[in-house]
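This report concerns only the one structure given below.
Every protein chain of the complex appears in place save one, which is left out.
So, chain A:
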Amino acid sequence: MAVGYDVEKWKYLRRVLERAGPFTDKDSFDASMVKEALKDVKILVIGAGGLGCEILKNLALTGFKNIDVIDMDTIDVSNLNRQFLFRSSDVGQPKATCAANFIKSRVPDVNITPHFCAIQDKDIDFYMSFNSIICGLDSVEARRWINATLVNMVDWNNPDTCKPLIDGGTEGFKGQSRVILPKMTSCYECSLDMLTPRQAVPICTLATIPRQPAHCIEWASILEWPRVKGDLKMDTDDPEHITWLYTTALKRAQEFGIEGVTYTLTQGVVKNIIPAIASTNAIIAASCCNEAFKLATNTAPFLNNYMMYTGNEAVYTYTFEHERKENCPVCGEQNEPTNVTIRKDVKLGEWIEELKARADIQLKRPSLMGLGKSLYVQQPPQLEEKTRPNLEKLVSELVGNGEEVAVSDSALPFSLRLRVLYE
């Protein structure tokens, strides 16, 4: 249903589309073309959760006409305090479909196409068909995937292959939004070290000297579950499983005189729950959509390129240009390996743990390839079994000084190159 903007409904939007403001770049703004341009923009929203619901509403009320939304999740009761396109009767339904239906019922003059699947299920042609992409995800892995995919798509013979990626994220009263122009500005991977990876508690602390309630919970989930339950896979969404972990952790805590193990904490620790509220999602989603609007219309200059928002103490935003990393493994021009210095007495298994914790690597299940040989490979299981003995060997036995190691993860479309140097 194509509707122009020259109707009473869009009276307010038209004012900024038809009138240039004092801050508008007069060279790039063309009042005669802008409505046509906005009408034809095809935009993809990744995630239909807390940010996604807001993003869809905002785009529909910003005059965007062609929106696709992709999400692989279904609705949970704990989503209802912020994901306002869902009602309790929707619990269990696909988020993408429910969200699209709700928006269509409220704002009929917009086309929204839902995709109930993982972003990795879509091919390059799919991503190529959009003008820009807005990401409202809570997963670092999924963001790295889409970022790398979009960067790899860029072909300078065809400037249309550079798809702006607008990314938002929140945690409690804080959040950030940013605009990524693949191969032109800093990408998601360039700034990965701004996220501090979750500090893992050493297994020996969990096993022998717990001090905190979280230690007891991690002991229950990492050590006791596999010991007692064998091959039964833990499902952190199964209340029975959480209850088992909780009571197991509670017993251990009592044994050591540790206070503070609760059901809520147990759930928080094993699911790595990040507090989330409607208002922060609203701020970040609106910031992302405002940038999408400015990019599509040139009605005002767009964000260059990062905004951090903190609401814990007053309101504080920091807007700055995040610099591209020359040796970024995804968008870097000079594809030099990163030098890593290690001790000669470090075992491969220990080194992998160190790498996982590094801010600029953060892989969950890394596989390592040496010069023409597999050092440790997670998939397929036969290869994992074959390379597992290497974990107990010293890195210095497997890799020569100055040799390169490629680190990859099946969930990411790129690998990191490391050059090993010994102390």
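Please note the rule applied: contacts are C-beta pairs under 8 Å (C-beta built on N, C-alpha and C of every residue); 3 or more make two chains touch, one makes a residue touch a chain; residues count from 1.
Here, contacts and distances are computed from a predicted model.
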Given the options "Phosphatidylinositol glycan anchor biosynthesis, class F", "tRNA pseudouridine(55) synthase", "NEDD8-activating enzyme E1 regulatory subunit" or "Alkylated DNA repair protein alkB homolog 8 isoform X1", which would UniProt use as the protein name of the unshown chain? "NEDD8-activating enzyme E1 regulatory subunit"
Just to verify: which one of A:33, A:77 or A:228 makes contact with the chain not shown? A:77
Touch with the missing chain holds, among A:148, A:162 or A:258, for A:258
On chain A, the omitted chain is touched by residues 7-13, 15-16, 19, 21-23, 54, 57-58, 61-63, 77-78, 80-82, 84, 106-108, 172-173, 177, 209-212, 239, 243, 246-247, 250-251, 254, 256-258, 263-264, 267-268, 273-287, 289-291, 293, 300-301, 303, 307, 309, 311-317, 319
